[in-house]
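Yeah, one chain of the complex is gone here, protein chain that is, but the others are all in their spots.
Going by the order they are written in, the chains are A and B; count residues from 1 in each one.
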């Protein structure tokens, strides 16, 4: 595994399995039953050149739970870069200040460029239309964890990916990671014009998976194990299509009725969030809130142990964790980590 | 006491007394004589959807002094909410990342709505015209602490509330908490149109307190124990009144001359801050700076132990504090915590 985490392309199956095993060992800490001090004294530079409060706080909290400290930078500018400083200089300087860097940037490739100049591990926290590897890793971690919980084997599992499959960065990274696994069945459902890029379909097929497309959700999906829904953004539509946005996207809505009528009682629903809850957005329906099949909050919860695993691995402390665990002194709600009535 | 701290309305006298007792036990830490590690590993989400640097830093520092870590968010947007995410989703996600949440938001009721979806304790750090309960608690803590220092009983004390009593969120919360106490005498002085709302006057009277109004400060208040002054905001005036703002508000200025001529040598002056020091603002006068009767900085100092008490109580570590105290190694000014020549 490389010294940085820039793209899922650099990960092999063993890397993913290794990170998942570390994430599992992080659960007692992520669930607030144990604390560790293994990264005490270490400093994370959490550099968000583009706002993403949720991702920023998730990385921040994960580093803190390992005992480290965090320097946050948010907003669209890095003051010295506005004065003409190169990414090389900024990167090299930051590497002298901190022990690891998470960077989010609106321009594809900028995080990799940044990583070239620094001596410390860099994690891509999202570079525009490019990559967001920690999201894909937490998605795969969620799938393996949910299958284990339900006592189902992952081999042969049927996954339905729906929504914007053309521009959705998360589904591209997810499908690449899933392609490393035992043969799966993957069904793609998206509005016309927002289909999964052919090279990704070919990649998945070439690795022995069964991959098909369906025009909409108006048929039976009762053998689907996991639905991964993504948001369709109005701005992706042409002006002409945009007028009938609500009409066109209503065929792709995952809601309680769809789950009850078309799927099985154990079909899980995932989504990379945020979901757009505004009227007419036709994103994943809020009528599933509280339903145990809705795994979206278990999914975000899993971001903490997976991001802890990424830090622990890149900073090579994964084998020190168990030596340094102590009990949590403060109150933790008994339901914690077992939310949404799912257990 | 509830699992969240959303409003002073949910607090009974025992709750307030309990928090004050915890705050007293926090003083050695707040005054930098001791450190604790009791919240080590815990993470606070300090979510300020509205800027309030002072309050944000006060909560942040209080959590750090208990040994915890803080993820700050400042400014007017939460990036995922701008994409249509509901308060429910944001709240539920944050609850998976952090162990407690402080939230400030410009809209009344939003913090309570946020608290409904999360599993972790939520503290209202101010929701627009609504509540700011930690401010009221530190005000009551200051009053009890100052009375104890001066050897005076709180029962029968005379408090003068002046300034904008209509829109001042802090005086509304304060008077509610004070109404839980032994019978007091409360005098209200405000410009016409900015009077205390009648339902609060009635509440206080119904609980056996003596409550009166006076038209201005041009009479003797020599038996007043505490003056609680608040800022009158020019924007509260009608256009017509606004022209004579300075003239109208000069009758309500608390300054050294007023204290010397109309009050007693032990009359204390409090203010929720910030005070407007610009010429013509007619806020609490700066000519009292350095005067021991000016308790405003002892009051802000008290924000740290009271906010520590709130965290310690909600996270149920109040009984672990004394087991985990160590001496401070760094330099602390000898005058610390005894400022303003008051001792």
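Heads up, the rule we're going with is that a contact is a pair of C-beta atoms (placed from the backbone, for glycine too) under 8 Å apart; a residue touches a chain by one contact, two chains touch by 3 or more.
For clarity, every value in this text was computed on a predicted model and none was experimentally measured.
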Key: Option from A:203, A:241 or A:320 whose C-beta touches the chain left out   = A:320
Ask   = Taking the entire complex into account, which one of A:98, A:171, A:204 or A:328 touches the absent chain?
value = A:98
Remark   = From B:35, B:203 or B:241, the answer for touching the chain not displayed is B:35
Remark   = The listed residue (B:109, B:208 or B:274) that touches the chain absent from the view is B:274
Task = Check the options B:150, B:218, B:246 or B:328 and report the residue that touches the missing chain.
result = B:328
Note = Across the whole complex, the chain not displayed is touched by subunit A residues 38-43, 45, 69, 71-73, 77-81, 83-86, 88-90, 92-94, 96-99, 119-120, 314-317, 320
Key: Positions on subunit B where the hidden chain makes contact   = 29, 32, 35-37, 51-54, 56-58, 60-61, 64-65, 67, 69-70, 72, 231, 273-278, 281, 283, 286, 289, 297, 300-301, 303-304, 328-333, 335-336, 339
